[in-house]
Every structure is written in C-alpha cells, then in structure tokens.
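Here's a slice of the assembly, chains where they normally sit.
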Amino acid sequence: MSVRILTPTAFILVLLSVPAVAGSDPTAIPPQTAFVLNTFMFLVMGALVMWMAAGFTMLEAGMVRSKNVATICTKNIALYSIAGLMYWLVGYNLMYDGVSGGYFGSLSWFTYPDEAALKTAEDFGDYAPASDWFFQMVFVATAASIVSGTLAERIKLWPFLIFVLVFTGFIYPITGAWKWGAGWLEVEGFLDFAGSTLVHSVGGWAALSGAVILGARYGKYNSKGQVNPLPGSSLPLATLGTFVLWLGWFGFNGGSQLALASFTDASAIARIFANTNTAAAAGVVTAMVMTQLMYKKVDLTMALNGALAGLVSITAEPLTPSLGMAAAIGAIGGVIVVFAVPMLDRFKIDDVVGAIPVHLFAGIWGTLAVPLTNPAGNFITQLTGIIAIGAFVTIASSILWLVLKFTVGIRVSREDEDKGLDQAELGLEAYPEFGVGSQRM
Amino acid sequence: MSVRILTPTAFILVLLSVPAVAGSDPTAIPPQTAFVLNTFMFLVMGALVMWMAAGFTMLEAGMVRSKNVATICTKNIALYSIAGLMYWLVGYNLMYDGVSGGYFGSLSWFTYPDEAALKTAEDFGDYAPASDWFFQMVFVATAASIVSGTLAERIKLWPFLIFVLVFTGFIYPITGAWKWGAGWLEVEGFLDFAGSTLVHSVGGWAALSGAVILGARYGKYNSKGQVNPLPGSSLPLATLGTFVLWLGWFGFNGGSQLALASFTDASAIARIFANTNTAAAAGVVTAMVMTQLMYKKVDLTMALNGALAGLVSITAEPLTPSLGMAAAIGAIGGVIVVFAVPMLDRFKIDDVVGAIPVHLFAGIWGTLAVPLTNPAGNFITQLTGIIAIGAFVTIASSILWLVLKFTVGIRVSREDEDKGLDQAELGLEAYPEFGVGSQRM
C-alpha cells in the first residue's frame, strides 16, 4: 500500500474501515478469528463426542456376559466406522442440503469446498464445513451405538450392521432434517438443542422396535414371569464407559451451541458444561437413593444409568435452565430409569444395557421439559415432534428389522446363543484365559 | 456512526480510540476475543480434570481385590456427583465469595450471572463465570477421590458418602478460601499454583485421618508386624487409571494459569505442560530404578505411584522451574513414594492405593520446593500454609470421622469384609464370571 496524502474526509473513511473489519460492532471478534475459534471448537467438541463411541463400547462390553464381549466390541467399532462412511456418502446432505421446511435433503455425498476459490470472509462463512461434517458425523454414530447395547447377546453380526448402514445413512438423517436441517419441525418451533429426541430417542425407538422383533435372550424370563438378571461380565469396564460418555457429553451438548466466538456463545457453552454436569450428578444421586430405598441396596448399574439418564434429560435444553433446574431435570431422569427398567421387564422387553429407559424415556422427558425453562418452547409442539419422530423411526426401523428377519435372519440359533456369540460369530474369545474361556484351557 | 469532518485534534482522539478497544497496548488481544479464549481454555482444561475422576476410579478398581471392585466404582461415581452438587450448593461461594483476607466466604449457592444485563466488555470480565465454576468444581472432586482410595475395602458406602458431602461442601472450600479465595494465606504470600497442598494434601490429610480412625483391613498386618500385600485385581486397569490422571493433569496444572489470552499466558501454559510431563516422567524412572536397586525387581505399582508423585510434586509450582528442575522435583517425588509406602506399613496405616505418600507427602514436598525456583516464595510461609491447612483438615476430618464412627458406624463387619463389599453392600459382583465370582457359578 503506497502512502498518499489524503484529505481529512478520506482520512475518516480509511479510519472507519478499521472497525468495519469486525462488522458494525467495533468490539466484535473479526471474521477470520471467529472462523478459527468456531472451527476449532467443533473439532475439539467433536473429538469428545467421537470418544463416546469408546464409552458405549466399554459400557456394553461390561454389561454383557464374557461369552459375548468380543462380539459387542466388534459391533461397536464397526458401527462407528459404517456411520462415518454412510454419513459422508448419504446422510449429511440428506439431512442438511436443501431441506428448507420440508422432509429431507438431497441424495448426494458430502464434498469439501474448493477453499482455494474462497476469497473473502463472507465466502469462508462462520466455520470450516469439514468441521461441521465431523461434528455431525459423530452424532449419528452415537445414535447407532444405542441400538447395539439393547440388542446384544443374540443378534447376528452382519444383519445388525446392515441395519446400521440404513439407519445411519437414511433413518437418522431424515428425522434430523426435520429439525436441524431446517425442515418442517424447525418451522413448527420444535426445540431440541443437542438431541434428546433427534439423537437419543431416535436410537431408542430403533432399539425398542428391534428388541420387540428380536425377542428376549433365552433364560432372561422364565415361564412364571420371573426375571433372571444375567449380570454383566465387568462392572469396572461399565463404569469406565459411563465416565467416557459423561466426558464426551460436554462435547455433545457444548458443541451444539454451534459457535464459540462471542461473549454470548462462550458464556452459553460454559453454562451448558455446568448444567450438563449437574444434571448427570443429580441423576446418579437420585438413582442411588431410590435403589437404596426400594431394594435396600445401591445398584451400581442403576447409578451408571442414572448418570446417563441425567445426561440425556438435559440434552434437549442444556442452556436455559438454572443449575437448580438442571439438577431437577437430571434427577427426574434418574427416577425414570429406576422405574422403567423393571417395567420393561414386565413386558418381557429384554434391553441388555438399559438403553431404552436411558435414551428413549429420558429423551422424551428431556424434550418435554424444554418449555419449563425456555419460553420459546411449547408443550404441544414438543409432543408433536416426539410423536412424529417416534412414529417414523419405529415404522422405518420395524420394516427394516422385519425385512432382515425374513431374509437373512437377525437372530443366532439357540445353540449359538448358549455357546456365546464370540465363539459362534467370531470363533474367538474375549477373555480366553478367564471365566468361561479358562474352563476350556 | 455518521461521517463528520473532524479537526486534526479530534482525529487523534478518534484514532486513539481504536487501539483503546484493546486497552492501551495496541497489540493486546481485544477483550471479547480474550474472554472467548479464556473461557474455552477453562472448559477444555476442566474437561481434562473431570476425566481424572475416571482415572482415580480405574486406578482404585485395579488396586483393590475383585470382591470390592464394584463398590469402589460406586463410591467414585457417587463422590464425583456429590462434589458437583455440594460445590454448587455451598462450596464455591464459601471459597470465593467475599473472603478478602479472611477465613471463609459466604454461605450461598452459586448462580449464573444475568448475561442479558451485561453490556460492555468490563461487565463481562475475563471469562464466563460458569467456566470458572466448572473448572474449580472438578478440583474438589479430585480431592475427594484421594480419600476413597486409601479407605477402600473396609469403609461403609453411605457413611463415606456423608463424609464426602461435608468434605466437598465445607472442609475443602474453607482451606481453599485461605489461598485461592484471597484469604489470609494469600495475604501472607503462601504459594500453591495448582494445589499440591490445597487439593492433594487436603485430600491426603482427610485420607490419613480416616485411615487411622478406620484401622487396617483384616489380614493386612499380622501380630508379628509382617505385611501381607493383598495384591490388586487388575494392574492394566491401574495403569490405565494412571495414564488418565497424567493426561488430566495437563488440564489441572495448565488451566490453573487461569488465563490463555496473551503471549505471557499461552507461553506459561506451554511451559506448565512440558514441566508437568517431565516431572511425572522423572517420578516413574526414579521409582523404577529405586525398586530395582532395593528389591531387585521393578514394581509396577511403584512406577505408577512414581508418576503420580511426580505430578503432585510439580503441582505447587509448575511454571517457574526449568525442565531440569522439574525433573528433579518429580524425581524426589518418586523417591518419597518408594520410601513412604513401607514406612506407613510400619505404622500399620493401611493405605490401599498409596494415596497418602503420593498426595500428602509428595504434596508437602512440592509445596516446600516452590521457593527453589520461584523467588516470590518463602520457605517459612510455605511451611505455615502446610501446617495450618494440615491442622485444620486433620482436625475437621477427624471430628467428622469420629462422629460418623460413633453414630452410623464407618466400618463394615468382619464377615462383610471377608465376603467383600460388593456382596455385602451392593449385593452384586464386579466380575461375576471370573475369579471369586466364577467359583460361585
């Protein structure tokens, strides 16, 4: 830039162009800095959500019997991988590309923008598209993880993975489009900040329809209606998984603010972290006190599910509650789990890890609770969204489960179930030297 | 802003108002950017510290016998939850609100600011209050985790949790107020950057008083004074826990810089990361070499505790040491652990995981070492702080342990201890198919 003598008026104009870099507010964060902050936030938060895949794996590996542990590990790393590929090939654009008030987007795969062609801050936008893709991709994997836990110990590996392929490529993105893709539920005013319904209930409905169609594990319920608990193989791994999920949830809820680069956004994410933690803590304490009062013993698996139910409950609205309301919302999540687990057993719906109470029931509760703290929320609209999404996911999932059942089959043989899926499906053992394995040595 | 023709003097004033956005230094980071950076730093670092709760859980689950693993998992997720609730309801304001040279703050709960009412950068301050609350909350949970490890395998669940409730709501916040709440020890010039004393020794004193009052596990010491090692059930889980703690400690020490948004702060956090890692590494190597020389075998549990002792040692001053001094400080931490573990056994103080040597003794060492590298430190003042805090926590904790002992009781029966706390307190097993569990199948 050459130095020229300017008239006073020209001076002023040059001068004003300096704050103009940052828009009309001279204290606003300039666009390139904001772009970097928002993008980095998506990546850090997305990495935390990716870590939830490990959390579900450990939770489920600890909650199944040792003869099925390797299979549940296989399913979880496979479903995370399939989710990542399908959401690139189909899901992301189906959910976000040109929905605008409608029901779904375009059938096309996600591609990177040509960054070399972008020149101005407006071209770049608020964050890197790849960072948003990454953040949304780990969400669909979360929803799929919910299904694997419920159906463990008796579902065949490959048919389950075919379900995951359709679920992550089509079912989740379609209901996702209705709200987060700016579809009809967004127009209606349905509120679901980070996905109590769009992620957790969607996974929960798919799990519920699968559990009904697949049936209970042999030996879980006897002819007199008694419940045989079939305890999981490793409670420390289940506990580890819960802590991983709790940690990942900061990214899940915090990143759903979708921006970091302003007083408002940064303050919002800070509140979301505090509320998320408080709801989970209240879920744990409530579940512990309830099981102590009802059964005279604290049940660790209920405490773990209490944490998760607290987390799911606050997910639909982690920003507007006070800490007290966050605690109350999470505590009610903990209560729901303690009552819902035996209730499902009365209907002989066999949910190996308690994912339906945690993700579906607490998800419904969290979605209904939004208007309690967010004046923009409306109870009827929330109910509309819950029912519409529940109906779609249940119907679509049920059709898919039934098609799989009557073609390739979804359930292993009685003999394979007794032997364990690790032997039957993988031909190996998770713990060859311990427990069941060591008796064969 | 309308464009007006200004006099040259007015020009200057307008001109100066541009850098004024960023304070008097035209290169300083503007307040909104700084606010976002500092807030985000607190949240990321706080998430790492939250993750330490999983680290303590895995460390302790690996160090206890399989019959007590589910109980230690229960205690850890419960204590993290209780800490989060109590620090909101009581602890934070008791520690930070209006202490000013005194002994404690106000008895009130923490609430979010009304962000809608904040107008200017000055109103917003340097970071979001909720991010600071989150960061401080995970610290109190860390202190409580220390207690659970020492007292494992014989303490009753609910009395332990009552202790945690008082400890996280009152005991920790009061001594915290003395220094970090700007109380009398801050006025004295006591230095404790991230809490060798305020977090680790506070947890250690509470653990020590509990261990003395509770007594040793049956079978740990025989009448001839011999020590029976009672090895832990899973060294890989203990190792995992140590790595989790090591990772979390970057957040613990790094976030204690309390700001990111300047050359000085970012450089400081980078040094803190490097020093923290180096101290831990030196603690591992020292503990390994020492156990090889003394016992002709490397002891993995000593190597793990050497890492943790190195980390605790550097926590009081992770910024001012050179890498060489950081290594020396951590190495001495490793030496302390190797000598202190058998010393405690001589006094028949039964510390299941070695938390007293790691957190209390290395914490004292780290606090005394501050003046070696920080010229603002003073040996006498450091000693004053150590003694004052030690006395308060020991007295308060002992009273609380004794009240619990003579009311609800703190120790399970001999029979329950033999059977294991998982059976006795929870009515379940951590590993029902392995080890002790499999013999019942």
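Assorted remarks:
Read from first to last, the chains carry the letters A and B; within each, the first residue is number 1.
One rule holds for everything that comes next: contacts are C-beta pairs under 8 Å (C-beta built on N, C-alpha and C of every residue); 3 or more make two chains touch, one makes a residue touch a chain.
None of these values were measured; they are calculated from a predicted model.
Here 2 copies sit in place, and the number of copies making up the whole complex of this structure is 3.
Here is the rule we go by: only the chains that are shown with their structure count from here on.
Averaging C-alpha coordinates per chain places the centre of chain A 30 Å away from that of chain B. On the chain B side of its complex with chain A, the touching residues are 1, 3-6, 8, 11, 14-15, 18, 21, 30-33, 35-37, 39-40, 42-44, 46-47, 50-51, 53-54, 57-58, 61-62, 69-70, 73-74, 76-78, 80-82, 84-85, 88, 109-112, 115, 118, 121, 124, 127-131, 133-134, 137, 157-158, 234, 237, 240, 425-435, 438.
Chain A makes touch with chain B in their complex at residues 8-9, 11-13, 15-16, 18-19, 26-29, 33, 37, 41, 44, 48, 65-66, 231-236, 239-240, 242-244, 246-247, 250-251, 254, 260-267, 269-271, 273-274, 277-278, 280-282, 284-285, 288, 292, 295, 297-301, 303-304, 307, 322-323, 327, 431, 434-436.
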